[in-house]
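Accompanying notes for the structure given below.
Of the protein chains in this complex, all but one are displayed in their positions.
Read from first to last, the chains carry the letters A and B; within each, the first residue is number 1.
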Amino acid sequence: MKAFNDLADFSNEEISALLELADRLDSQPEPEALRGKVLSLLFLSPSLRTLASFQAAMTRLGGGSFVISPDMSIHGLETRPGIVMDGAAAEHIREAVPVIASYGDAIGIRAFAERKNLETDLAETEFSALIDLIHTPYINMESAMNHPCQNLADWKTLDDLGVPANGGKFVLSWAYHPKALPLAVPSSTLHMAAKRGMDVTVLRPEGFALPDVLMQKASEAAAKSGGSIQESDNRKEAMEDAHIIYAKSWSSTKYYGDKLGDQKAREELIDWCVDDPWFDNAQDDCRFMHCLPVRRGVVVSEPVLDGPRSVVIHEARNRMLAQMAILHQMLGGTS
Amino acid sequence: MKAFNDLADFSNEEISALLELADRLDSQPEPEALRGKVLSLLFLSPSLRTLASFQAAMTRLGGGSFVISPDMSIHGLETRPGIVMDGAAAEHIREAVPVIASYGDAIGIRAFAERKNLETDLAETEFSALIDLIHTPYINMESAMNHPCQNLADWKTLDDLGVPANGGKFVLSWAYHPKALPLAVPSSTLHMAAKRGMDVTVLRPEGFALPDVLMQKASEAAAKSGGSIQESDNRKEAMEDAHIIYAKSWSSTKYYGDKLGDQKAREELIDWCVDDPWFDNAQDDCRFMHCLPVRRGVVVSEPVLDGPRSVVIHEARNRMLAQMAILHQMLGGTS
Partner (left out) sequence: MKAFNDLADFSNEEISALLELADRLDSQPEPEALRGKVLSLLFLSPSLRTLASFQAAMTRLGGGSFVISPDMSIHGLETRPGIVMDGAAAEHIREAVPVIASYGDAIGIRAFAERKNLETDLAETEFSALIDLIHTPYINMESAMNHPCQNLADWKTLDDLGVPANGGKFVLSWAYHPKALPLAVPSSTLHMAAKRGMDVTVLRPEGFALPDVLMQKASEAAAKSGGSIQESDNRKEAMEDAHIIYAKSWSSTKYYGDKLGDQKAREELIDWCVDDPWFDNAQDDCRFMHCLPVRRGVVVSEPVLDGPRSVVIHEARNRMLAQMAILHQMLGGTS
């Protein structure tokens, strides 16, 4: 495996194999599998779960990692091409990224969307520019439109819970949040659920529809796997018979890059907080999923988040297991 | 071992066994003992020795660790219960702590006292709330009133120096410091020396007595081990025949949570700096102990700190060895 960048690059069979490997590594540790192997971890955007779970994953497999992050005094890596570097930044990513990559057997990179221009972000312009600089295997630790490690972990969570792949109803719901957040999780989660063969409803208020090209990609995945895609702005209808509600806030696509427009659109929607009444006509055992971090009392009510429907900690632990499987396949363990 | 939270939870025999193990691991390394094992390290308060010594300890035993700390860009984990998270904090400890714990085989947590209300701090309200969130084994890396890893390391240092357990005189002395510091080290050090069976004198000026409940806990430990507890505000008397002076500054308990009151009380006490004359009527080989960090020329004079009485570096190295023993017992090595 040379890259783990997008779940779309893998067949459902390959995904099943990865998840079987994840389960096996959980029950039968392999602390020698990657001994002496190094994972470079480059965070151009902040992280908690990804930071912790990748380090833990490498240690459990007998290897190690190092972290370069925006917390460090190496401030302001320059990213603009063709610039005369007479300002604050002392180093350009054109050197920093290949150097960091050269110390590892693989590299994980996180770089959030700029959220100025939707076309640029949909094209993964920034992440592609980083990947073009390296020759080692790499893992997408969240880019403008993708978060494949989260997707793989969530797929595993759905399997763990016994949620049917075909015939299971997956509601991907927008939720209120004071800030305009990236599209990576909703976009790639939509695709994941569709690819798994589920009946997916994207529940979102007006102005927050996901980009056509991503809806299209998900539809194609659904068609192949026997799933379906719908959109709705009606919470009651959307939640009917749902097995899963996957909540996430995201930027307005109508006002993408327009901070004020987005703010005005979202401040009308403060009641899009997932609480008990949302589950009135869902399946009895409908579960609440979220990638974390989540704002209590804003995105989701405390009773739902702390109650038996919530599987958010299970999802987060699956990040580590999914990543162990990816690293095991990528860095030379045999599956 | 499911928790290492308070020396009071262990018998003197169990402590001896831990310290024998620490010695053995120092002379006969076991770089395979914890291979593939992960220690999660969560710092809600700053650290140098604890940060470095736990990482080194895990590496020496063949495992690894990862660190989440307040230095990171994951700013402002929310800690208040029942809050609507519409402010700066993006994540609540109710998710962050169990997630971080789920990546490790054990977790170390540091959370200093809030120092607003003495009863709350004595009840370990904050630390207990964190521990309630996790299901893995844990290590207290300093809470409001406890610092058991420091205590175990200091016990070892006393053993290493041949200071008698019964009949040895241990002076725990307040010292001047410009800031109001936590009670964790003095409180738990008092208990450690009492439990070891020593004759302990708490030397402190008026207004800086340690809380009754902690004096009581120490008295009971002393009674069981053949030691004794006294209090004094007279430096000359207290130091008579002392084998050890353990210096530490701490908050005024009279003005606890009252910053101004504490400041006024302490600024009269600038001469409580341990210097050579303090040792005039002590044992000839009386040693100076301190948990570090220590302010030179403020808490202790340079000649004492740099002189032959000082064992502070020895104490600090024992942190690593004591923690290796704890980790070895907790994470499945056999002792």
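We adopt the following convention: a contact is a pair of C-beta atoms (placed from the backbone, for glycine too) under 8 Å apart; a residue touches a chain by one contact, two chains touch by 3 or more.
These numbers come from a predicted model, not from an experiment.
Chemist: Looking at B:G87, B:P293 or B:G307, which residue reaches the missing chain?
Modeler: B:P293
Chemist: Who touches the missing chain here, B:G36, B:G62 or B:P186?
Modeler: Answering carefully, the residue with contact to the hidden chain is B:G62.
Chemist: Considering the whole complex rather than only what is displayed, give the residues of chain B touching the chain that is not shown.
Modeler: 29-32, 46-49, 51-53, 55-56, 58-62, 64, 69-71, 178, 292-298, 302, 305-306, 312-313, 316-317, 320
Chemist: Since one chain isn't shown, list which residues of chain A touch it in the complete complex.
Modeler: 35-38, 40, 63-66, 68, 71-74, 78, 82-86, 90-92, 94-96, 98-100, 102-104
Everything that follows uses one rule, which is that only the chains that are shown with their structure count from here on.
Chemist: Chain A to chain B: how many Å between their CA centres?
Modeler: So the centre of chain A lies 40 Å away from the centre of chain B.
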